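Report on the structure given below.
Other chains of the complex are left out, but the ones given are in their true place.
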């Protein structure tokens, strides 16, 4: 059972890693970075959130550094983005938004699961899920000296936090790990997609 | 005795957290961030310094993540700043400088105490106190893509470092924890206030 749940978390981690690596690589290419910069940004975007989570919950060395296949996956995403840039750049935006939302939801759920496993209290575990989901993109934006998009742009980190919070709440009410993770995933994924389609955003004060 | 000292550190931590959260929230509102950005910057400003300290001294997961009340306190500060922005923004600068100096002194002292508890050598424990005091503000400025104010502006991190160093020195000379912490707190607090009133600043080279 424990082994099965760990394999479930592993599968979530791997899928999200590859999607985020491509996004990091594209941001680096747009910023005019060289091949190494593209690889570093793919690495940070894909694995940064999970690495920050693992360092914070006391799980150092992070899983991304215990296993050479995680960096390998991120670098493969970088290399593919670099080689097939024209093809990837020609993809219309909506499929990328959907893939990104899937990665976001996967990371939020996997991060919350792992934090709970490490005995982090529920509210903070949900925060760790959100950090896992948006931490990599935040590191990418800091390295490109942008104010992190997640602090400015529509319902993104908010969706991650909502999905993570739902997961934690459902587990609290006695639901098993897998259905709770599924509900958290779907909540984050759908909230993100719907908010893009309907141009939802959070309130901003105009001082 | 140990329990009493720990409660003393806890009380220091809680007071500083709330003051810094409001400052982080105000910076986020001024930068035009949305409600989530305001909450994230309140969280980072209030708890970032302590989280960095705990990760560095080997106390992961940080106390701010072991206990849901720390994030709760930071988010409460963010929500209050967002709701009562006009009232808070109308407060004249000097009370805010005093509250900020108190938060700075509290964090420098509490951070140094905790580093000493974790067997960090005295000079480095004083550095960890300064990191606790100014680390959150540094993270806030990096996320807003400003050069951190603590690296440029008058006697701020310097006051934290001076208070932390005095605490360490007095403990070294055999003073008990509480009076040493009190002296360190007052040194940091007064140095900060006096330097603002008298426009003190550190030397700058003009190349």
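Here the chain labels run A and B in written order, and each chain numbers its own residues starting at 1.
Going forward, a residue touches a chain if its C-beta (ideal position, glycine included) is under 8 Å from a C-beta of that chain, and two chains touch if they have at least 3 such contacts.
What you see is a predicted model, and the numbers here were worked out from it, not measured in a lab.
The total count of identical chains across the complete complex in this file is 3, with 2 shown in place.
Everything below uses one rule, namely that only the chains that are shown with their structure count from here on.
With centres defined as mean CA coordinates, subunit B is found 30 Å away from subunit A.
Chain contact summary for the complex, subunit A toward subunit B: residues 55-58, 60, 118, 120-124, 127-128, 138, 142, 145-148, 150-152, 157-158, 161, 201-207.
On subunit B, the positions that touch subunit A within their shared complex are 28-38, 40-41, 51, 55, 60-62, 65-68, 71-72, 82, 85, 89, 142-145.
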